[in-house]
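Notes follow once the structure below has been shown.
Omission of a single protein chain aside, the complex is shown with its protein chains in their original locations.
Entry: chain A
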Amino acid sequence: MSPQENVKTLHQKYIQSLNREKRWVRFYQAVIFLVFFSGWELASQKQWIDPLIFSAPSKVWGLFLTKIQDGTLMVDLGYTLSETVFGFILGTFLGTFLAAILWWSPMLSKISDPYLVVLNSMPKVALGPILIVALGPSFTSIVAMGAIISIIITTIVVYTSFKEVDPNYIKVLQTFGANRFQIFWEAILPASFPTIISTLKVNVGLSWVGVIVGEFLVSSKGLGYMIIYGFQVFNFTLVMLSLLVIAVFATVMYQLVELLERKLIKNGS
């Protein structure tokens, strides 16, 4: 065997071992999934757990099919999803915008520092009742909940990353006679994209929290309302269905952010 062929076969072996590892990972992931749901079903049927409280996958699936057919699930899902997406986008944009203002005016950032700390430490969902009274028990106040929960932390994290951009990039732009806006647009903002994306990932989760709590409080529509209603009438199949739907769509949103990350961050790697 020539040395080149030898390298080729070794490389193939390496690829094969990589594939084998990947298959095992997928296999165990599937095992966990199956064990969890079949265990849940079995435990519920054998009455090891209280089926009234913990329901069962088969019941949840049945309810899922009926609610798809009568269209009520789609209506609730549509509400919650649009509220979350709006809240998420609003929170991230306003947070980044506030961070830009703070970067622009160091004086303002010094003045606002203690207030940001207070606002950040405050549990934002506690503002829920005030928002609902101020904006009305509607779409708007729930979107506001979804947004407010992520604005301050986005502002703080993104502002920190703006400040940490290597000053030599700014120096390069200054020698070309760049103004402050050009410095922001050409260096500060693109250099902070990785940070902004990672706050997006955190904000996806936060916005779901804000929106679900908002729907608990407003109690008229949406997946959060499904949970609170199921709880009140002791229909836990409804609660479980809502939780599973939320899990699926929160994951989808997270994946979309990752897709955006790959599109936005290009540097040849």
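Basically, contacts are C-beta pairs under 8 Å (C-beta built on N, C-alpha and C of every residue); 3 or more make two chains touch, one makes a residue touch a chain; residues count from 1.
The rule is short, and it goes like this: contacts and distances are computed from a predicted model.
According to its UniProt record, the chain left out of view corresponds to "Spermidine/putrescine ABC transporter ATP-binding protein" among "Spermidine/putrescine ABC transporter ATP-binding protein", "MocE family 2Fe-2S type ferredoxin", "Deoxyribose-phosphate aldolase" or "Nodulation protein W". Note on the undisplayed chain: of the listed residues A:43, A:100 or A:178, the one touching it is A:178. Although one chain is not drawn, the whole complex shows that of A:51, A:190 or A:205 it is A:190 that touches it.
Hidden from this view is one chain, which touches chain A at 166, 168-169, 171-178, 182, 186-187, 190-191, 193, 265-269.
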